[in-house]
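In this view, the complex is presented without one of its protein chains, the others remaining in place.
A, B, C and D label the chains in the order they appear, each numbered from 1.
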Amino acid sequence: MNIQRVRSDLVATERVPGLRDKSLRVVEDGSGHLTVALDPVGAKTGDFVITIETSAARYAAGDYAIATDLTIGGIIDHWSEEHWRA
Amino acid sequence: MNIQRVRSDLVATERVPGLRDKSLRVVEDGSGHLTVALDPVGAKTGDFVITIETSAARYAAGDYAIATDLTIGGIIDHWSEEHWRA
Amino acid sequence: MNIQRVRSDLVATERVPGLRDKSLRVVEDGSGHLTVALDPVGAKTGDFVITIETSAARYAAGDYAIATDLTIGGIIDHWSEEHWRA
Amino acid sequence: MNIQRVRSDLVATERVPGLRDKSLRVVEDGSGHLTVALDPVGAKTGDFVITIETSAARYAAGDYAIATDLTIGGIIDHWSEEHWRA
Partner (left out) sequence: MNIQRVRSDLVATERVPGLRDKSLRVVEDGSGHLTVALDPVGAKTGDFVITIETSAARYAAGDYAIATDLTIGGIIDHWSEEHWRA
């Protein structure tokens, strides 16, 4: 899993049926690179989260037929930016 | 998922049966690197899209027997190049 | 598999059901990059471990429905930092 | 999928049964990095091809029990080196 921070919501109205109507978030890693994660836990902008990729992302989404390759798996209780920008 | 922009169509007449007759697009990421994605949503050149990789790409294609490792999952409603070239 | 070293525990109280109540560890690779691994072997801080990614991480977790993309697969008997920082 | 160019054949007489007797090719990407792909389409040295990775590589091989993580999925009709060395 990777440690990422939630930057914003992402709206994609036109999408494949496999993504259902799931919430998407723009997340950044420690070097500022932006990717998009499905969010089943209700993370808020600024939260440090663990993200899960590859086939496990579909299991983390609660239904393995959901077409996600990156899912927020949890909100980290204690983390700080100094830990992160290694 | 990654944020990519559609650059052009790609024609590959001679192909494995697993790709069927699906449309392929050349997409670029924020650093200009080019990859090829299957397009089930009908994205146009210049659109910012979210792309889905690994096994989820097959689910996003609408039939998990389709042999794609990268599929356009949706068209982003609002995005700009400044967000992207981080 | 990758060679990584255990840095600390990670607490994520709010998490997806797919992660169960499994222990998570922050692990670092030879260049200091931090990721998060599920730990079914009880590794201690400072241990050099082999980590398993992609779908095999779910098999290594002992139940392939567990939503992990990185699992500690074993503790290396003999390793030293000189081998590692290549 | 990635855009790669076929460099040469690769002979590996001693191999796991999961690779069967399938043809292997050395392929290069735009930065000259070499990898090995299974070739079910009969690509020739110098051809620009699309390669398929992760579990889709097994579907592209025509039998998902074939142990390949990279398979040539098609030959690109029109491509040039200027497009490629971005």
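Going forward, a residue touches a chain if its C-beta (ideal position, glycine included) is under 8 Å from a C-beta of that chain, and two chains touch if they have at least 3 such contacts.
Computed from a predicted model, the values in this text were never measured in an experiment.
**Q** Which residues does chain D use to touch the chain missing from this display?
**A** Missing-chain contacts on chain D: residues 10-19, 24, 26, 32-38, 53-55, 57-58, 65-70.
**Q** List the chain C residues touching the unshown chain?
**A** Here the touching residues of chain C are 1-3, 30, 40-41, 50, 52-57, 59-62, 71-78, 83-84, 86.
Methods note: only the chains that are shown with their structure count from here on.
**Q** Once you find the CA centre of chain B and the CA centre of chain D, what distance in Å lies between them?
**A** 19
**Q** Quick one: which residues in chain D touch 2 or more of the other chains?
**A** As it turns out, chain D has residues touching two or more other chains at 54-55.
**Q** Considering only which chains touch which, how would you classify the arrangement: line, ring, star, complete or other?
**A** Contact pattern: an open line, chains touching in sequence.
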